[in-house]
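Pasting in a structure now, in structure tokens, and then I'll have a few things to ask.
Partial complex: the chains shown occupy the same locations as in the complete assembly.
Chains here go by letter, A and B, matching the order in which they are written, and residues are numbered from 1 within each.
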């Protein structure tokens, strides 16, 4: 019994209790031991026992309470459903502040335990190589292919990193060992748009030395990516140029302007990207993540660069340009309309775009209503009228009037909107049809739905950038899905790029948006015909080789300067197979910054950063000018140089300074174009330890064009120094003072010749042992 | 006779707090804690409970025992020395042991009654002097003597000796040979026994007191935890046997005999050391040891042969040879201790470690006491009927932070909304509250629309003042 009863009749009686004398004791009486009152006899487990439980909150890093957050006291007017009396905040010691659940999460949620040690272990020891390319989900966990990838510059440096384990495809991934590595996802996204690729790479046919140009850098990068056939590519030069653009720094897009501390854990997306900044007014509280900002920045910048270099906008604006007209209607009856061209568009949910309770619920809508509504959104905002200066509620209507062949969208949904999206089957449309009807854009899944409209365009999904949210490490990262037309088999294939990890994925997997860890940041739809066009190499254009035959000094031609080289003439124009010897010197911009744990594991926080300082190339073909240098360029450096490494580089402080130098200086862009042209022409490069040189120059030269003496005279796994080899094989003392790249290139050249001789006579092993 | 608590109600320790299974423990990550780790260890608690219980054991009145003997009452016979070997008999006198309360200081003591003295066996001067001598002997390895008297309350003339009471103490012999589970003697035990016995002997000899037959595995008790021993029963022998004063030469001779006795006791113990099981070969060399052989009659040569055959460390054998060498009549503690300096230091370390462990446990338990009181306070003020209609407890009220804090501490959920019940979280929050730290926390209202930012210190003050106002309500 013991159940509540409504009958007044008591059916049972309480027990008479005699617990002995009863003293009143205050709860604060610390001198009264709690054991003063005994425990009755028990024959079953006590209620106070907590068997077989594990508590795991120990060591949990507490959620940081950000006291700098804009605190909004809850105003009197806000509704208080539980209380009829209005709040008197002035008398309240602990006032209410507005709590944003979207931003800070549900109340009283226990913080997750994250083991930093395990994460570090993963980052230094790498991942299971058998499993790493597995992109399919078997449970709730994030599949291995989407993992945070290990640092490539780990214990032994990236020369020894096994990139091949992460990429079995013919498409190159991008190394994380660069600044702003989060931009890798955007680079991959546009690399598979034929029109864009062809335009960028096509630009390389002309010289472009005037200004830092992301257009040229992307051209070189895409050219390198297509020539590398799966070898890893570093976007180092692109990042160097990006770093030199002031607007990029102002917009907070650069590593150096962001919080330094993120990098050791998260090498792809800065933490700040996952924390949305929230405007004070509720309702319109979405802002762009860093990759979305970068997408806008990059496209705008490229449009501007095209204009500046050609004098008119044709290609890129035609590709990307949305014509957006904005109408502002205010109560004061003032009317304002303007039209701009925007290369990308933000898309939000139909509700946010002012679509009044659409006929269909969002729970069975695809992405199309999201895009469509974002192309003609209506918002009411409290604004100051530009005409009369009155502040009032105004209706702002934004309309897109055209359908460009490439549509680049930043997708901005709240966490709860993503939750709805995940429940919708085939939310992500692979293709759709669109038309302009009465100045409005209409999008439909099939052609038949658009019969009555005007010209109908078919769009197909070209690719998108997804954000992977990993609560086990409290990090987010970006991956790119790209759809590539296989010209041979006339089919599309999907690839997923997670930095240097590249894997071909099923279409179902690529289109699956139901995973809890996956959201879309940037999405790209492309005109169906454009998507099937071939990719053209720069070799198909007529290239300007002029720079190989002239000087292009940044500090003007100095009087009495004695050149140590003789420029090439058109008579000796290099062609495929032309032998040249090369040596490059570098200076140290900043030394490696690393953390070491108690086991001696080293984690490089900021890798060593070097900058090209001098390059010498000499003629390798027998003839009157044999071994005469034709390039000996010192490279301008505007960055802080930590160490000139004079002993190795021969570079003296001031040598690279445009103001002070006594050398003839050229820009990195000029010298890079020379090397790139020589490679493009098919020259054979002779040198010692060329892998490292090319890595720092940031060019992937095909292996067939490399003759590396360091590799020919490899002793087991040990590389022999040029100086030792010169002494042992050539009986020559070199590098007695500082290194000199002309001497080194020359030594490598004669070493190569010696190697060919020895190989012919078959006495190679003996020679080295002596 | 029945005693309280009744024997049927054996403590059900396994029901009190089941130990986490070993399997679970093995797979645990360092950050994971089982409930038993957060509180006093079961072992230590059980041990202490048993002692409490033994202390509290009571005897119904009206039995054959006197209610009050001199200053002592509440006699409970201890079965501790039920086994009556000849050593336990004092010059043919029966003897018995009781737990008693002292009327002087209220503490518990042990009363040893030596029955049926012939009148005038012990003259009062001798009794007083012997008591004075032995009372001075204060050493952790000796059960202290508190009082001596001769009484007739037992209806005879009985000599009573009052010693400190160590609940649940059993003899060294019982510990290693009788008790279940048997505690095997190891080299480590031998070293710590040696140290403690040397310590006891040193103290006694300093006062020119002789241990003699007390160096006996049935007179040595194990207190607290295995390895900690005390010599028991001091002064009885002197009271019964010795009458006159001893000359310094006699005393020195007896002291030297104490060394030999110590040696023989250790040999007896050492001969029961199991050889290391991972060394089956050495097993063959073992002669079965006979614990019963009378070592006192053995010659030094026999000792040495026996010592050689023991399964103990060589350095320990060296100690044994020193102790049993009856050619050397100048044995002293310094020379002896030099033979095991290392052991002294490691024992010193072990003791300090245990000291720190106890300190920590005590700290946890004191914290638990504070936290329990704090929790009581919160529960006293929280959810009272009158507060259900009190505006101060409403969302706009002064007391609302308490409600939110209570939710924050106890009603955590995970991302999916499932309740999370993690005692480590509760402990951390309550400790901070109790300490009143300045750390701030964000407390969110149930509708998740608003929040309050408040420090633990402010919460503590709020709870404290609310509690105070309740106690002062009239």
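Simple rule for what comes next: a contact is a pair of C-beta atoms (placed from the backbone, for glycine too) under 8 Å apart; a residue touches a chain by one contact, two chains touch by 3 or more.
Keep in mind it's a predicted model, so treat the numbers as computed, not measured.
Can you tell me the subunit counts for the whole thing, written with the labels shown?
Per chain kind, the total copies in the file amount to A x1, B x2.
As a convention for this text, only the chains that are shown with their structure count from here on.
Centre to centre, by mean C-alpha position, how many angstrom separate chain A and chain B?
So the centre of chain A lies 65 Å away from the centre of chain B.
Give the list of chain B residues in touch with chain A in this complex.
Those in contact with chain A are residues 9, 12, 15-18, 20-21, 24, 28-35, 38, 369-370, 372-373, 376-377, 380, 391, 394-396, 398, 400-401, 407-408, 411-415, 417, 420-425, 428, 440-442, 444-454, 458.
If we count contacts the way the header does, which residues on chain A are in touch with chain B in the complex?
Per the touch definition, chain A meets chain B at residues 27-28, 30, 33-34, 41-46, 48-60, 65, 67, 71, 74, 80-83, 85, 87-88, 92-99, 101, 104, 106-110, 113, 115, 471.
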